[in-house]
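A protein chain is absent from this complex, but the other protein chains hold their places.
Let's look at chain A:
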Amino acid sequence: MGLSIERLTVRLGQRTVLHDVAAELLPGRVTALLGPNGAGKSSLLRAMLALIPVESGRVLLDGSDMAALDARTRARRLGYLPQSAELAWNIPARSLVELGRAPHRSPFAGLGEADRAAIGRAMALTDTVRFAERLTHELSGGERARVLLARVLAGEPDWLLADEPLASLDPAHQLDMLGRLHGYAAEGHGVVVVLHDLSHAARIADDVMLLSEGRLVAFGAAEEVLRPELLEQVYGIGFERIGVHLIPTPPARVPHSPAGR
């Protein structure tokens, strides 16, 4: 049971971005997707959501093929928090959170009792009730990130798939967001999150999928995968473990290369 990825191969144009990736993800745990830029983390997430076509292999949710599911059914089970949140229109925060209920509402029905309750819960959980009536373009980055998380949580998905949810947040808001993701997993939901900061991964991940050049290099419990020698092999630089932190070595200054090189 859970979310199983079976020998997934994905091509975008001429490039094969995922080769034969396989893993079994379990609910109630946070799974971090790690790897250098271009390793295929976002593609894996999007393939799991059936947003991009797969070349071969499949993704099963509790035994049923995701690609064969009706789009609305899929939307009720998997929530997607994308990397760059586009907000085309300046609507109140509450209206934005309401959008997350779409998969549960029949096309022309208004908000029902269950919808209102779910929206209220999601906003309470993300601490966004205070600015529910404020326009989204007027929110700070941290507030907006929480409203967008509330939008996903309002859909009450069994699985939350988040693509770099910490980008553009300050350290305090990063920890806050990590805590909320962890809390969602603690309620028994599955959480899959793409992260860049290895220390963040060490802090919240139960399991880690380590990707490199479209291949799954390692998959397992966080403490087994987040080993300096394995990370060095993938990222091409050394790491040192200090407490929960994984610090790149040498920790000296970044070498300064002349412009144009």
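FYI, a residue touches a chain if its C-beta (ideal position, glycine included) is under 8 Å from a C-beta of that chain, and two chains touch if they have at least 3 such contacts; residues count from 1.
Basically, contacts and distances are computed from a predicted model.
Q: Of the options "LacI family transcriptional regulator", "Iron chelate uptake ABC transporter family permease subunit", "Proteasome subunit alpha" or "RNA polymerase, sigma subunit, ECF family", which is the UniProt protein name for the chain that has been left out of view?
A: "Iron chelate uptake ABC transporter family permease subunit"
Q: Looking at A:Leu51, A:Ala68, A:Ala186 or A:Ile242, which residue reaches the missing chain?
A: Here the residue in touch with the unshown chain is A:Leu51.
Q: Would you indicate which residue among A:Gly38, A:Pro92, A:Gly142 or A:Pro248 is in contact with the undisplayed chain?
A: The single option touching the absent chain is A:Pro92.
Q: Which of A:Arg7, A:Arg72 or A:Arg116 sits in contact with the chain that's absent?
A: Selected residue, touching the omitted chain: A:Arg72.
Q: Could you pull out which residues of chain A are in touch with the chain that's been left out?
A: Within chain A, the residues that touch the unshown chain are 46, 49, 51, 71-72, 74-76, 78-80, 82, 84-92, 95-96, 99-100, 102-103, 107-108, 151, 155.
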